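The structure under discussion is supplied below as structure tokens; questions concerning it will follow.
A single protein chain has been omitted from the complex, and every remaining protein chain is retained in its original position.
Chain IDs A and B follow the sequence of writing; residue 1 opens each chain.
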Amino acid sequence: MTVARKINALHFGILLFLLICFFTLPAYHVGALSRIMVLAIYAIGLNILFGYTGLLSLGHAMFFAAGMYGLGLSIKFLGVSVVLAFGIGILSAAVLSALVGLLALRTAGVSFMIVTLMFAQTVYLVVLYFGEFTRGDEGFVLQQAERMLAGFDVTTEAGRYFVAFGAFSICLIGFSALVQSSFGKRLVAIRENEERARMLGYDVWRYKLLAVIISGTVSGAAGALYALLFGYVGATFASVQYSILPLLWVLLGGAGTTIGPLIGVAFMFYLIDASSAYTSAYMLIAGLALVVLTMFAPRGIAGILRTKVSPWLP
Amino acid sequence: MEFGPHLMLASLEGAVIASILVLTAMGLSIVFGVMRVVNVAHGEFFMLGAVLAWYVSTALGGHPAIGFAVALIVAPLAVGLVAAVSDQLILKRINYDPDRTIVGTIGMLFIIQQTTLMTFGPEARPVEAPFNQRLALPWFEFSEGGLQMIWPWGLSITSYKLFVIFAALTVLVALWLFLTRTKIGLIMRATQQDSETAKAFGVPVGTVYSCVFGLGAALAALGAVLVVPIQQAHYLMGADPLLMAFTVVIIGGLGSLPGTVIAAFLIGMSDGIISVFFSPTLAQIIATFLVAMILVFRPQGLMGKAET
């Protein structure tokens, strides 16, 4: 098999596996997987920027929140259809990421981290400041009746799973195509050696801006999806914690790999889920696991696979 | 309150915030400058300092000054030791790789937080200040009878808060002398500037790193001991100082200690003063946004050298 075929087979296999999961796993895990897939889209969003372009953002919660509030507020106050609201959510994230990109890309490295962190903090405070509309930290509920996606009820287990699955499939396949395209290869070239990429005549700044916008928009789509599928919009999702989490997922799963985000989210979810069944001190276990993992799996879980099993992993 | 006295009060408060911030940020700045790693657990070292201060002062009892004085020595030492050990156990073995350090220190953050929750508990616990007199402050006003001294309603500070400002300045001077006048300080600075060359000259870089990591954590703990009579020890109190200190270090310019001091002063003061003019949340929005914009237009930070 050629590398491209292997990659496609791998992604197809993962999607098939997720599909089989729905029909075989107990109801609890079906629900958990819906959540994991949505959050994996968020992690994919961050991975485009961090894993492939080498720009570490500590403020991705603002894009997630932009999608979430774009969808939530337009349903709540404009009464638009879910499809349109979803579009508004994605558009909000796209516009915000373009603005942030234009400003923040004047910086690099640690300064980029801080600038994105501060912008995200500003967005978080703005959500609180307009509490009259957003209900601040408390947030608001999208009623079941308001969550019909073009006649399709997303509040049932099956509805939720298949919407999450569909969106995740689009993202995984699109993401895989992106990183294998010449565009994706140029992003990696920028990550590896920005100076050299510039010498080769690439408009580095333009590529980085596009990466920020794509990354922010995908994260925003995850936010909108989260609000739609789980019926809740709140400021918690704009807080620093939700900027750190996707970074953790990506690093755990394997930065700069296509399957890393999903692995990272699932690993973290089930690590906490499983350990909390045995002890109330599951954070301790999670902490120890992170320390051990970073010591023995330097490039994340997919990184081990790449070095030990299949060097062709995208 | 009148505008003048209000501004004065806000400036004094800003100075107190800046004083605590400068100690926390200096710790992070040294670590960041020398080791080039983002220590996400730095805020937890701060928290540990505050929690230890509570344990020490509760265990000793007697006059609050006794417990406070002992905590001032014990807490930074203990926290510094914990940090140095974790450096040897974890960070050293992952070669201070930037990405892995983030994951590793997030792991440390979880471990420290959960351990504190299980031992110290979820409550916010106060530590009594060694002394705490309210000092009413005067204000001068021009009126028909010339310059007049008045005592505006509410314009005051406490003796302890003045002490915090003074203590932070003392520590800064001591740190400055330590880094510039002692051999260990010299070695640290040499390692910061070029660890490869330092190694070639026989500097035990590994040990230096552990010392630096311990010193950084100790400074955070020291800041926490100073702050805990004003705020309270709580197991989640580390997040805010981490973000603030991190910001200060970058705004100041990576690896520039004077830059860190200036940035801490600037951010602390602006935090206080902007609140005079806007409603509290709006003031924070503006302050946060301005900090971001400083970096947008001066990416290398205030005192950093532009990368070429």
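Simple rule for what comes next: a residue touches a chain if its C-beta (ideal position, glycine included) is under 8 Å from a C-beta of that chain, and two chains touch if they have at least 3 such contacts.
As a convention for this text, contacts and distances are computed from a predicted model.
For the chain that does not appear here, its UniProt entry gives the protein name "Branched-chain amino acid ABC transporter substrate-binding protein", which is one of "Lipid-transfer protein", "Branched-chain amino acid ABC transporter substrate-binding protein", "Alpha-E domain-containing protein" or "Ubiquinol-cytochrome c reductase iron-sulfur subunit". One chain is not depicted; across the entire complex it touches A, B. Contact with the undisplayed chain is limited, among A:Ile7, A:Ala66, A:Ala120 or A:Leu142, to A:Leu142.
Residue B:Leu9 is the one among B:Leu9, B:Ala41 or B:Val56 that touches the chain missing from this view. Touching the omitted chain from subunit A are residues 22-23, 26-28, 30-32, 35, 125, 128-129, 131-132, 135-144, 155-158, 230-232, 234-237, 276, 280, 282-283.
For subunit B, the residues touching the absent chain in the complete assembly are 1, 5-6, 9-10, 13-14, 16-17, 64, 114, 117, 121-124, 126-129, 132, 134, 136, 153-154, 156, 158, 230-232, 234-237, 240, 272, 275-276, 279-281, 284.
In this text, only the chains that are shown with their structure count from here on.
On the subunit B side of its complex with subunit A, the touching residues are 38, 40, 90, 93-94, 97, 99-104, 106-115, 117-118, 239, 243, 246-247, 250-251, 254, 281-282, 284-285, 288-289, 291-293, 295-297, 299-301, 307. Those residues of subunit A lying in contact with subunit B across their complex are 103-104, 106-108, 110-111, 113-115, 117-119, 121-122, 125-126, 128-129, 240, 244, 247-248, 251-252, 255, 281, 283-284, 286-291, 293-295, 298.
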